[in-house]
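As you look at this complex, bear in mind that one protein chain is not there, while each of the others sits in place.
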Amino acid sequence: MSIIIAVSVLLGLAIIFGMILGFSAIKFHVEGNPIVNQIDEILPQTQCGQCGHPGCRPYAESIANGEAINKCPPGGQATIEALANLLDLEVLELDGEHDENPVKTVAYIREDECIGCTKCIQACPVDAILGAAKQMHTVIIDECTGCDLCVAPCPVDCIDMLPLATNITNWKWQAPSAFSDHSHQLIATDKRPAVELES
Amino acid sequence: MAFIKITSPHVQRPTKTADIMRLVIIATLPGLIAMTFFFGWGTLVNVVLASATALLCETACIKLRRRPVLFYLKDNSALLTAILLALALPPFAPWWVTVTGVFVAIVIAKHIYGGLGQNPFNPAMVGYALLLVSFPVEMTRWTAPFNLSENTWNILSFSDTLTIIFSSASDTNQVSALLDAYTGATPLDTLKHRNGLTTEEVWQTSTVMSNVGAWYAVSLCYFVGGIFLIYRKIFTWHTPIALLATLAIISAIFFAIDPDSYADPLVHLTTGATMLGAFFIATDPVTSATSNRGKIVFAAGIALLIYVIRTWGNYPDAMAFAVMIMNLSAPFIDQYTQPRSYGHKRAKQPMLKGSDTK
Partner (left out) sequence: MGKVFAFHGGIHPPENKHQSTQCPIAIAPLAKVLNVPVQQHIGAPAKVCVNIGDKVLKGQRIADAQGKVSVPIHAPSSGIIKAIAEHPVPHPSGMPALCISIETDGLDEWIEHSGLEDFRTLSKHQLIDYIRDRGIAGMGGAGFPTAVKLHLGDDHIVNTLIINAAECEPYISADDLLMRERASQIVSGIDVLQHLLAPSHIIIGIEDNKPQAIRALEIAIQDCKYNIDVVGVPTKYPSGGEKQLIQLLTNVEVPNGGIPADVGIVCQNVGTVYAIHQAVKHGESLISRVVTVTGDGVAKPQNYQTLIGTPFSLLLEAAGMYTQKTSRLIVGGPMMGFSIDKLDTPVVKTSNCIIAATSTEMPAPEPAQACIRCGLCEQVCPVQLLPQQLHWFAKGQEYQKAQQHNLFDCIECGACSYVCPSNIPLVQYYRHAKTSIREEQQDKRKSDLARERFEAKQDREQRAVDEKAAKRKARAEQAAKAQAEKKAIEKAPVLTPQVQLISLQNALKAANSTVLIAQQKLTDQTAQGNSATLDLCNLQLQKAQKQLEQAQLALDAFESKNETPAVDTKKLKIAAAQANTKLLKAKQALKGAIEKSQPGIELLESTISQLESEAASATTMYLAATQESTTIEKAAVTSEAELAATTPIAPAIKASNDSKDCKKLKIAAAILRAKLKKSQTQLALLGEQPPTQPDYQKLEEEITSLQQKLVTAEQEYQHSVALQPELNSTVPVKPALKSIPEQSAAAIIVDNKKLKTIAAIARTKAKKAQNELDKLIESGQQDSLVAKQLIEDLTRLNEKVLSTQNTYQTAKGPTTNAPEDENEQLQANFAKAQNLYDKASAALIKAQADNSPAVEKMETSIAKLKSRVDSAHNALTASSSNNQE
C-alpha cells in the first residue's frame, strides 16, 4: 500500500512540475536574437574570405550549422574565444598558419604605379576603393577592412598592406608593463623559466 | 638628458603593504602579552614556532615559483598569518600541530591559490579548521588560566611548556601529568557541554566559569589592538562593529527568550575567539567583501554563523568555519553591494549572464 502512495505522490509531483515548466516555457518565452546574428556580430566583418566562405555572414551561418570556429584569421584568438563563449564550445587554436598577433593593416595603393584597371575595385568587398577606368585609384582608409583581397588581382602589384600609423589622435594608453607585475601571474604560468621572468 | 616618462600620479603615499602588515602584527601584541600572562608561555612558543615555520614555507614556495624571495618575504604577510594562527591555537598544542597548521595555511591555502591576494580563504582559518577537524583532542585541550590553581601568578614554567609542546610518545606520562594539572575546558566548552544544567547553574558550579575574567582580559586586549588599527585606518569600522553588533543582538534575543538554555551576549562577545576574529580575522581584506556595505553584510553573516554553530552545532567555537563560509560568499556579496557611484541614481545591479553577450 505504502509503495503505491509513494509512487503516486512522486507521480503527482512530476505532473505538477511538468505542467509548471510547460506553462512557463510558453508564457515566458523569450524571442532571442537568432544565433546566426549573434555569431555575425562577433566576426570581424573583414569579408576577407579566408575562412573559405564568401563573407562573414556565410561563415556565421555555417558556424551555426556546426563548422569549426577557428577559421577566422583576422579575428584572431579573441574572436575564437568570444565564439566559444557564445556557443559554449571549447576554445581552439587558430586554424592553419597564422601570425601570433595579427597586426591590423589597411591597403595602400602606390598611386603613381596604378594603371587604373579597376580590378581592385571589383575585388573590394566593402567598396572601399575609389577610382575609375584609366584613372588612378585610392583606398578610403577608414572603410578598408584590411582583407587583402585587392592585392592579388592587381596586375602591377601596386597595393601594399601596411599597418595604420599611430598619431596623436589615435594614440592609446599602454597597459602597465607586466615586468614589475609578475607577482600576478597565475599558477599556469609559474612554470616559465626564471630567465624570462627576470628579463 | 633623459627624463623618465611614467604616468600620473607622480607621488605616492609612503605606506606600503609591508607597513600595513607590520601594523597589524603590532596590534596583536597586547593580546599576545595577555595570553602569555594568563595562559603561560605556550602561546609565545607557538608564535615563535609558527613564525619560523611560516617563513620557511614561504621561502620554499617562492623559490619553487621562481620569484624574487626577498621581495615577497618583505611584505610580512606570511608572518602575520602565522601569528594569527598561533594566537588561535591552544597554548599547549604540540609542535607538530602548529607546524602542520602553518604549512597548510601558507602552502595550501595561500600559495596553491596563487599567492598573496589570490587566496579565496583566510589562510590562518584554513589551517585552524583543518587542525580542528583532524586533531580534535589536541585542539580542544585548552590551558586553564593561571588563577585556576591559586590566585597568584602561577603558570607552567617555560621549560615545562617546552616539554609539553615538544614531547614525543616516550615521555607521555610526564606530559600527561603536566597536562592534567594545567589544562581545562574553555568557558564556551563548558557552556556547551552543560549536562542538562541551566546557564545559571553552569555559572555557579563550574570552576572554569569562575575564572572567566582571564578571557575577558584577553578579549579586551584584542579590542584595544583593533581600535588602534581602525584609528590608523588600516581597515574601516564596518566589519568588526557589524560582527560584534550582530552577535550581541542575536545572543541578546535568545537570551531574553530563554536565559536558562542560552548564554548571555557578554559571554559570546568576550570569550572564545570573537574579538580576535572580529578585528583580525574577518578584516583580512583579501578574503572579505570589498565595499563598505558588503563588509557589513559579510560581518553580519559571520556573526550569525558563529552563533548558530556555537549554540546548535558540534563545535564550541565557530570562528574558523563561519569565516570560511563567508569567505566563499564574499564575491557574491560584492556583486550585490556595489556602492552608488557619483552621479548615479541607484547602485548598479549585478550583471546577469544574459546581458554580457550584448
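Order of writing sets the labels: A and B. Residues in every chain begin at 1.
The criterion applied here is as follows: a residue touches a chain if its C-beta (ideal position, glycine included) is under 8 Å from a C-beta of that chain, and two chains touch if they have at least 3 such contacts.
Please read all numbers here as calculations on a predicted model, not as lab measurements.
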Looking at the whole complex, which of A:39, A:128 or A:150 touches the chain that is not displayed?
A:128
Which residue of B:75, B:160, B:189 or B:317 touches the chain not shown here:
B:75
Residues on subunit B that touch the omitted chain in the whole complex?
1-13, 15-17, 19-20, 71, 75, 77, 115-118, 233-236, 285-286, 288, 290-292, 334, 338-345, 348, 351, 356
For subunit A, residues in touch with the removed chain:
40, 43-47, 55-57, 99, 103, 105, 110, 113, 115, 125-128, 134, 142-143, 145, 155-157, 160-163, 166-168, 171-176, 179-181, 183-184
